[in-house]
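Left out: one protein chain. Kept in place: all the others.
Here is chain A:
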């Protein structure tokens, strides 16, 4: 009997080559960053941001919270000194604090590498067992349905999440991971808790989209929560409005090693 050798495929490449000849997949979320010209420290971006994602901390540094950013690009369009640019990068993190980055206000923005360390501390062994096979249940807790469309797109022939062992299942009882979207509306809270309870451990819970990471535009009211981590423990935050299929897959692959 021949011995079968498995080689793990780690980078998501389109299985159908040259499909998007018009455009290279950019993995873009088009979130703002302070790279380029000098920031005049005018506070215009902080005032105009619809989700308060841009703030100034006590030491005078400009703090961008990518978990709250809805990638609307209003700050970029309205920056008087053109210091803000759209960054085609992915800022996923295993804790909500790591979704923030600081820049020195009034100066030239730093071009530091993104936080690469996605490895969770306590749960790493549990997550490693999903490296080759991960069954996923998706729970929508009040998104606008763009995140659903992008998660569904990870399964299409271009991204083909199944070749990475990522398989969407119909029941939380069959799931290793939950992908949760939306700020968690009051009327979905119970369903989310029940789905979480029905998922066997060890499990991985991923907040997909800025609403799930922070509440987004409509969150933090009497009818909608301020992110999924208010209700269940989160292992990975993938911000974006919505995060592209590449962003979702890349970060999942990074996390499970």
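Criterion: a residue touches a chain if its C-beta (ideal position, glycine included) is under 8 Å from a C-beta of that chain, and two chains touch if they have at least 3 such contacts; residues count from 1.
Just so we're on the same page, contacts and distances are computed from a predicted model.
Not shown: a single chain whose UniProt protein name, out of "Sugar ABC transporter permease", "Succinate dehydrogenase", "RNA polymerase sigma factor" or "Hydrogenase large subunit", is "Hydrogenase large subunit". Considering the full assembly, A:153 is the residue among A:40, A:55, A:131 or A:153 that touches the omitted chain.
For chain A, the residues touching the chain absent from view are 16, 19-20, 22-23, 25-26, 28, 30, 48, 50, 70-74, 77, 86, 137-153, 155-158, 168, 170-172, 182-183, 185-188, 191, 195, 216-219, 221-224, 241-242, 244.
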